[in-house]
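Could you have a look at this structure, given as structure tokens, before my questions?
Just one protein chain is left out here, and the rest sit where they should.
By letter and in written order, the chains are A and B; residue numbering begins at 1 in each of them.
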Amino acid sequence: MQALKDVSLDVEVGEIRAIIGPNGAGKTTLFNIINGFLRPDSGTIVFDGKSIVGVRPSEIAKRGLARTFQIVKVFSSLSVLENVLAGLGVDIYPSLEAFQRSPFAKEYVEKAWKIIETLGIEKYAFVAAGTLPLGLQKKVEVARALAVKPKLLLLDEPVSGLNDLETQEMIDVVKKINQSGVTVLFIEHDMHFTVNIAQRITVLDYGVKIAEGTPEEITKDSRVIEAYLGSEEVA
Amino acid sequence: MLQNIVNALVLGSSYVMIAVGLTLVYGILKILHIAHAGIYAFGAIFAVYLCEIGLPLVFAVTLSLILSALLGMIIYKGFYKHVLDRGHIVPLVMSVGLFATMEDLYRLVWGPYKRPFDVYIDLPDVMTMDLYLSSRGLLMLIVTAVVIVLLYLLLMRTKLGKSLRACSNDLGLAGAFGINTDRSVAFAFLIGSSLAALGGILVGLYDNTVYPTMGSVPSYKAFVVVVLGGFGSIRGAVVASYILALVETFVVYYFGFLLPRDAIAFLTMILLLMFKPEGLFGKVRR
Partner (left out) sequence: MSLDYFLTVSVFSMINMILALSLNILIGYAGQVSLGHAAFFGIGAYASAILTVKLGMGYWPALLLSVFISGLIGLLLGLPALRVREDFLVLATIGVNFVVVSVFNYVKFFGGPYGILGLPRPSLFGHAFTTREYALYVFLWTLVVVFLVRYLSNTYLKLGFDALREDEDAAESVGVSSPRYKMYAFAIAGLLAGLAGNLWAHYMTVVFPDNFSFPVSIGILTMVVIGGVGTLIGAIIVTILPEVLRFARDYRMLIYGLIIVFTMFFMPKGIVGSIKGLIFGDTPLGKKRVEKVRRIAGAQGRITGR
């Protein structure tokens, strides 16, 4: 059974793009392929002018593609600060410098702290990430992803499980990130978040792209509505 | 040649007994139940002990099976259950610790020496021009065949069996459907442990030796079987048991001067894990 079939996606530099669709539509699979965790059976992925098919996820990260995960994957027993410092090491890990440089050197701490402040989580900098509530953990994941200095940021369900206040905060955060020049591609079910933030939306259903357009167009698209109703999800 | 095959069948049968329990536990809990080796040894040792103090074989075996099943339950309820939520490393290391403890306890309580399993088996030896199969070997084959059939019936035709298979597929989902997962797991341990004990008894009979550390090597090979058979597939485990036994027997027959027999199984495991991690029948779990 195929998870994805003939999905074609063009993400413009600087845009905020959403991928939506009922459960099982293949959205996370798409991310896993872009990210390098899965190999596509056919097709190409071009990032920043170069093909990234078959490239290791860690190398893809180094080239400027960062991501968060559907089920939040912070480094639980590390402090929030260390989580972010870990992201800052993206260029260092592959080289012998990893044996020399300390994450707690001034330059890294300063950068990490700035990122932590951007997300408003300085209060928790020294707390073990795994002990934080979900909303904060998601922020930590975003902070860590930012530390990778991404050109493209992949967010997998950034607000699932968050309450309204936290969702609004995430909206502000993503807008801020995008304004600083980062292209954002995200998967979501929460339509309030999606409609408020995305400039364009791509809709997948059963692994096939069924629609693409602006939020206004998509919310009125009959195929989209049918796909959601058909799977008992209400937009 | 035929003799080799017969030997392999007997060997494979012993693997089946241990591997089924391991497969059940791994399939459901995703824990490598290393302490299973301890239950195998316990079954044999306890049975020998009972026979030595005069109980008839059938009673000794039955009692031993019951106690071994309980022992397995205790390991689950008393130990594993409490650390399931702590990641992968903790239950695994705990299992290793339990195993080390069990083996040493047997050594201290029962003695480190190998003891014979001196009972009379009322079955004939099979002797033809081409092969020889002792009565105990015959017993092993018969019992294993019966067990396999019963296992099949249990898993495919009973409600319990269906629960076990559901849990093996997806524990969370099974719970969501209202299956009492705790009970299913407990049963898995009960069944698996009694099978392990039975295996220990049969092997103890066949080799006519029982000793505290008799569990380590066979259990390790049983893990090879679990890997070969695809991590959670009982059918795979049964088939893989015989395949491994065949491979072992024939490789040793032709190349036995290179490495001791057990090392061959271990090497197989390592190579398998590296090059075909999903085994022969399993699905790859990332």
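The rule we apply is simple: a contact is a pair of C-beta atoms (placed from the backbone, for glycine too) under 8 Å apart; a residue touches a chain by one contact, two chains touch by 3 or more.
The model shown is predicted, which means the values in this text are computed figures rather than measured ones.
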Revision key, fill the gap. Touch assignment to the omitted chain, from B:Leu92, B:Val126 or B:Val247, lands on B:Leu92
Revision key, fill the gap. Checked against the full complex, the residue among B:Leu2, B:Ile74 or B:Leu108 that touches the missing chain is B:Leu108
Exercise for review: May I ask which residue of A:Ser8, A:Thr44 or A:Ser102 touches the chain that does not appear here?
Suggested key: A:Ser102
Practice item. Touching the hidden chain in the full complex, which residues of chain A are there? Just list them. Key: 35-37, 56-59, 61-62, 66-67, 69, 73-79, 81-82, 85-87, 89-94, 97-104, 106, 109-110, 113-114, 117, 122-123, 125-128, 131, 144-145, 147-148
Point to revise | Where the missing chain touches chain B, by residue | key: 30-32, 79, 82-83, 86, 88-94, 96-105, 108, 216, 220, 223, 227, 259-260, 262-263, 266-267, 269-270, 273-275, 277, 285
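Criterion: only the chains that are shown with their structure count from here on.
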Practice item. Calculate how many whole Å lie between the centre of chain A and the centre of chain B, each centre taken as the average of the chain's C-alpha atoms. Key: 45
